[in-house]
Structures are given as C-alpha cells and as structure tokens.
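A selection of the complex's chains, in situ.
Chain IDs A and B follow the sequence of writing; residue 1 opens each chain.
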Amino acid sequence: MSHNTFGHLFRFTTWGESHGPAIGCVIDGCPPGIDLSETDIQPFMDARKPGTSRFVTQRKEPDQVKILSGVFEGQTTGTPISLLIENKDQRSKDYSEIKNRYRPGHADFTYDAKYGIRDYRGGGRSSARETANRVAAGAVARKILGADVRIKGAVVQIGSSMINGDNWDWDTVCQNPFWCPDAQAAKDWESYLDSFRKSGNSVGAIVEVHAKGVPAGWGAPVYGKLDSEIANGLMSINAAKGVEIGAGFASASYSGVENADEIRMDGNKPVFLTNNAGGILGGISNGDTIIARLAIKPTSSILTEVRSINSKGEEIDVRTKGRHDPCVGIRAVPVAEAMLACVLADQKLRHRGQTGR
Amino acid sequence: MSHNTFGHLFRFTTWGESHGPAIGCVIDGCPPGIDLSETDIQPFMDARKPGTSRFVTQRKEPDQVKILSGVFEGQTTGTPISLLIENKDQRSKDYSEIKNRYRPGHADFTYDAKYGIRDYRGGGRSSARETANRVAAGAVARKILGADVRIKGAVVQIGSSMINGDNWDWDTVCQNPFWCPDAQAAKDWESYLDSFRKSGNSVGAIVEVHAKGVPAGWGAPVYGKLDSEIANGLMSINAAKGVEIGAGFASASYSGVENADEIRMDGNKPVFLTNNAGGILGGISNGDTIIARLAIKPTSSILTEVRSINSKGEEIDVRTKGRHDPCVGIRAVPVAEAMLACVLADQKLRHRGQTGR
C-alpha cells in the first residue's frame, strides 16, 4: 500500500529529494548470511552516476553508498539494510525560476495539483536522482539471485536510430557511453546525440533488459504475474512510457502460427524456438531468457523555449536551464536492470515461500 | 502480497478455474451508500461474454453475476461484495488429451514447473475465463468513479491492419463485433479475421483505452505511480505482451521538442496540446484524458499443428481443438476498461485518504 515501497517479501522503500541532504533506501526481507559490503553495490552506482560522459548530465555526484544497518561482520543478518547516499552537488539556485512555473512534461504541475506543495528544487521527489536507490537495491537483489541469474541491459534505439540486431555483442555494451550492443550504432550515436544536445533539444530511447538463468516456475497467477510486476517496475522508472515483454507490440501483428513459441528438448531441458514469449508464460518463467523493453521519452528539460503555465494559471514560456541528460534513456539502463533484479529476487523468495522449492 | 488480489484501498480478489463449478471475486473497500445491483454489472459482463459473434469463442456462458454480500436494500454497505458467476458450458472432455501435453504459448508447462500439479481443464486458473471477474469488479469501480469519469476502449489494430485514426468515432465502437472505432476498418476486419479463423490460425491485436474526466492529482510517487499501476493491471490480462501510455513507444523516436506536451489555458483549466503524456506526469494524473494501449498476442490455441513436448519431456506435436477465440484481443476490450477503472477507483480512494481531497 505504500507509495514509496517496491516489492513484497524482498522489498525496498526509498526516500529523499534531489536537493535535500541525502537520499536513501531501506531494504527489508533480504535473506541472512549473504556476503555484502559497499563494494558489492558501488560498481552499479558508478554505472548510473551522472557526469561520466558528455552525453549525460554534468552534475557531479560521487553517489557513494553507505550501509547503515542490516550487515554484521560482512554478512546480511536478515534485518533491514539501510543505505544512504549523500547529495553533494546541489545547485538549488538553478531552480528558483521554476518555483512557480510548470515545466511541460514534468511533474511540477501534477505534484502541486495533488499535494498543494512541492519541493521544486531539481524536481524534488520526482527527480531521476531517486533511481540511484533502485540501483543500490538492485545490487542487493543480484546477490540474492546468485551468479546463475545474469541480468544485463542495453540501449537498442536512440531517437529514430535503431541498432542492427545482427551486430549484438554484450561485450560492446560497456565499451561505449551509450550501453549500446552494436559498435557501429554506438559510433553513429555520438554525432547523432551531439546534434540534439547542441541544439538545446533531447531525444528518446528504447532500453532492453535480459535475465538469463531464471529457472522455470517463478511468478504467480493472476495479479502476481512476473510480467505484470516487471511492467510495474519498469514503468515506475522516470520518463518511461511503454513496456513490452518478448515480441511485445510486434506480436499484435503476428498470426498464431508465426507467434508460436514451439518447444523442443535439448537433452533434458526444454528449448523454446522463438522466445517470442520473452521467457514468461501465464505470468510464470519458463526457463528461457526473460526479455523486456522499455520506452523512455526524451528529457523534458530542454533549453528550447516551450509554452506552459505558471502556478497562477498564467500562460508563460519556459526554457529549462540546469544540467540535464540529452537522452535520459542512457542512464535508465542500470536502473532497468536493477528493477528487473528486484522483481526477480522478490519472486524467488515468494516462490520458495509458497512451494518450498 | 496476495497473488490473486488486485488493488489496495479498493481491491478485489478472484478465484476459480475455467471448468470448476463457478468463478467469483470478492471486492473489499468499496465505499458505502452506493446504489448497486446485478443490473449495474450485467451489461459489462455481456460485453465480454463468449459466443456473441463468429469472431469469438463459441462457448456459451450466460455469465450471470450474483451478488452474495455487501449490498443491503440496494446499497453498498462498505463491507466485502462477493460476486459469483457459475460455469455453465464446460466440456472438460475437450481437454483430456492435453492433460499431459504442453500447448506452446500456454501456461501448461509453467504451472507444472511451478506447482507440480495443474487443473488442465480449459487452462484451469490460467484461463481467460478469470477475466469475467475483472469485468464485474470494474463495474463496481465505475460506480465509485461516478459519471464524471468515462472509460471506453477500442481495438485499434488486428494483425497488420490498423484503423485510420481520422475515422475514429466512439459511437461506431458498439456497432461492430470488434469494438472498432473506424467503420471502414471494421468492415475490412470481417474477411480478414475470417481468413485466420478458417485456416485454423489466429491473430494478435492492439487495444486502446481512454479515461476522460479524471481530475488532476490522482496517482503517487514513486512506486504507486498511476502509469505503473495501469501497466501492472493491463499486463496482467491474459495474452498481454506490451503496455504503453500516451505516445508510448513512439516517444522513443521523438525529440524533446516534438514530444513536449505544451500547456495553455482554456478559461481556468490547463490544456495539454499534444497529450503525448497520456494524461499522466510523474505518475500523477494531469486532468487530460488518460490513454493506454495494450498489445495482445494471437491466441495460442490453434488448430494448426505445432511442435511441443509432453510432461515426460518427450517431443510431440500439438493441435488444440476446442472452442477458441480467433483473436482474443477483441474480448480484451471490456477487460482492459475494467482494469483501468479499478486502478482509478483505488487511486481515487488513496488520494482522498492521504490528502482529504
């Protein structure tokens, strides 16, 4: 029922605003006896943190995670793990001029409509800075899943430029500033994205995340479906506008014969011939790779002037200064991986709880 | 935490299998003092029920809802509303041959993997018959929302055939067996769908649902976002493979300038110029029409033989006899409307709870 909590048996609650002293999250339900320290979490934080290339926001945040509870002598104790990340590079004055102005595409207007008050500095609670907490929780979730479950994400489209799937190489993903699995596309994207950036514009993207090694049987009917919870988790990421599983929207144009995910045996293991299902049938994992895609809209904070209103209901024009991502889809990759990890960790524990397996 | 419950303050729990004596749902948290009888619910049931045209399954189910509790002298009492729908037209013997065979694209394999047991008759718990309950709950949710919130859905694509958006006419939706808002497309779809049906094949579809009249302010950060919960609810519908809000996946290819949902005033009411946002900003409604789309894969039960395995892990071929929808996307329309209504009713009550408004 909480508005700021995600998950059930494995669950995390996040708090904090973009320009407060810190942000953080509390993870509850982590199994005991798992080796865990800040160094397990930090690499994932570093993958998401701002300022790593010219294609992301230039805000400088070290995003150092501190573990405040729930770990004793290097192991989880089964009690809540409190994680704290200090905000270091706030420039609140950047935001004074949006205090009473609603940036189109932002939550400024809706927070005021809902609460009658908002911390306008940097978007306050609606800032994508909140996603640092998810990445931290995701690092813990990966520990619960163990080495057999491997979760990786990539950007497969920026604006109108798609990767060539035939070039997909997971090793390439870490070798460019876009998490792009296609070396050629990554090269093209440099100038493509620069053009948006330099013109005070921004652009959308599509992120794809995979989870390999998930055993068949995780998930649950009917309102605890693995795909519903993935949709829920991914759609909760800032700027997300769409989620699809496996063949996704393309399956709408398929016939039943085309879409059929036929099954053969590879030794004693079932093999699905198309994985149009994206590894999920009836809300339950089938043992194949889980595949989800996430549409991220272009950053709404742009230097180009757009029409809007202020809090008095007067028509105004808004140019959003500050340090913004020209394509927020890029930094969504580690976040989407983290959300997938959290959904899976939770479903693993729930499956074990109900079935004992 | 329940796997068969949806919602928080307004919540429903469903039970029942395709070929058991009945299915049903229990609605908890309904406000008191609302006029409610079976006649408020039945029209929505009739919209979803099978056997209404040659384009849907020929199973004959009257889907008569009985209210067993929670209503007294024609009004809701605030206590649980138990709804019961008897199963009338089971033909369990149709299913004896899939007892030990896994139909590709179905939950047969995954239920066995999860539970080690399944009611194989008609898909058991994984049958789309479960969605009758959602429609019943949705009818109650509409009562909570009141007449100002109007929820309608339509099929906008079947297979590769899309409607022409310029022809959109809500009145047309009820005048064809496809819930199609474009009279021309509806006409085309008759022969198009017949071709799939007659060849023992099936086809996918895209459903679009709108909610007009939702006030600004419903929804919540960060894991209670209105769009996350809509994604969760729609993705939980049988055969769903993708969900998008507003411009959805298209927004990935937009620039920030193109995607900007600029705001002007119409009297004292803000007007959003593109509604690329689909009526939701930062997880909270902005007062514009809420728009969501849902991709439904083609029915997996087809007469065409496909390759699969049985429960012993032997390779087999499967032809699925029985009475199946050639395009399950059609009957998904009332279900998608219902899920949207349920999400909104729940968010309305939660918003009122937290803010007093």
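In this text, a residue touches a chain if its C-beta (ideal position, glycine included) is under 8 Å from a C-beta of that chain, and two chains touch if they have at least 3 such contacts.
Keep in mind the model is a prediction, meaning the values are calculated, not measured.
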Homo-oligomer size of the whole complex, from 2 visible chains: 4
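By definition in this document, only the chains that are shown with their structure count from here on.
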Chain centre separation (subunit A, subunit B; CA means) in Å: 26
Subunit B to subunit A touching residues, read off their complex: 1-6, 8-9, 14, 102, 104-107, 109-111, 113-116, 125-126, 130, 157, 159-160, 196, 201-206, 215-225, 227-236, 240-265, 268, 270, 273, 276-278, 280-287, 295-300, 302, 304, 306-309, 313-315, 329, 350-351, 355
